[in-house]
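All protein chains but one are shown in place.
Right after this comes chain A.
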Amino acid sequence: MLVKVVLFGLLGVSIHFIFNTLLTLDINKRVYNHRPGECRKIEGPVHGSEDIEVIDKLQIAFISSGLVYLPNSASDVKWKGQIFLYDLTKRSYKAEPIPVLNLEDVDGFHPHGLSHWILNNRTVRLFVVVHSKTFKHSIVILDYNSAKRELNHVKTIRGEKFVRPNDIVATGENSFLVSNDGGAQTALGNVWEILSGFYKGGLVYYNGKKSQFLMENNIANGIILSRDQKTLFVSHINQETIGVYTWNQKDGEIQKISEIETLTGCDNFYVDTQDHLWAGCHPVVKDAAGHLGNVSDSTLYGPSQVLRVSFSKDLKTAEIVEVLADDGRFVSASTIAIPFDDGKQMIVGTVARPAIHCDINVSLNLY
């Protein structure tokens, strides 16, 4: 009798697991293409444009390229990690690599998430999540020299709480929030973590001296603060939701407000001047997984989606507009989308392919 109960329990767990796997892989989803206007690829970043950071007052964008993510071995990494600079005032469709000086480990510089802070002396400070070829993690702080168009290394921060950092948001000259998008350090471990639901990622706050966990046993991909620095948006990418939290910097605490179901894997975020949240998303996980499993194979691509999320005043509900959708042949596995020029243009970054620059000629408010 007890054996029967145990066997039926295992049977139920198995069925639940299989069905959840099918839902997670999005096997019944597809993408219908549309663009907001004319789009062109940006020359320069060939192997990825995973995160883009716009400096409003300088009208420039930094693009991180050459991401290393859960590599099988260091010898598989045949590309260089770089940071590109793109001038938003020109339609050059060309981004230039800028030198990063005085790095501790030049070969091990593979940038991931980006954030910036304006220092008191008007210097732009860039915070970069960095992985090495062997997938060791660190946070690198760089100061931008606009006269010489170069980045100077200031500090490298490592810590055991940076389990698998993905995105970063600066909260001060030397403080930041970092998201861990999981705990596994191998591709196979990551698959098991996602399918089993026992997430080991979370959120870490570094106050300039030490780190503390704000969120544990969760999954956090893109993170960003609202322009008033009071609200934190977190992408729970494998749960296909956006978490909205209050951020109290004085106490170093977050409190949950709501969780918006997007039913698409939103990656990195940008908050525009009207407080709309822009996200680059992966609408079909199985295709994105196939592409990301072998990023050097140009015949594999993942669908892309750009969403603009408009929150209610109490931040509990949201309306979502789809600005761009592509099956991957033009823009593959989008991660970030940033509007500029009063919302008339936008740039979209991808995990491992070139970024694109689009005009926005359609209405985003009437539907």
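The rule is short, and it goes like this: contacts are C-beta pairs under 8 Å (C-beta built on N, C-alpha and C of every residue); 3 or more make two chains touch, one makes a residue touch a chain; residues count from 1.
In this text, contacts and distances are computed from a predicted model.
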| item | value |
| --- | --- |
| Per UniProt record, name of the chain withheld from view ["PON (Paraoxonase) and MEC-6 Like", "2-oxoisovalerate dehydrogenase subunit beta, mitochondrial", "HORMA domain-containing protein" or "CENPW protein"] | "PON (Paraoxonase) and MEC-6 Like" |
| Contact residue for the chain not shown (choose from A:Asn121, A:Thr299 or A:Ser363) | A:Ser363 |
| Identified contact with the non-displayed chain, of A:Asn33, A:Thr89, A:Gln212 or A:Thr246 | A:Asn33 |
| Residue of A:Leu101, A:Ile157, A:Ile257 or A:Ile320 touching the missing chain in the full complex | A:Ile320 |
| Residue numbers in chain A that touch the chain omitted from display | 15, 18-19, 22-23, 26-30, 32-34, 261-264, 305, 307, 319-323, 325, 362-363, 366-367 |
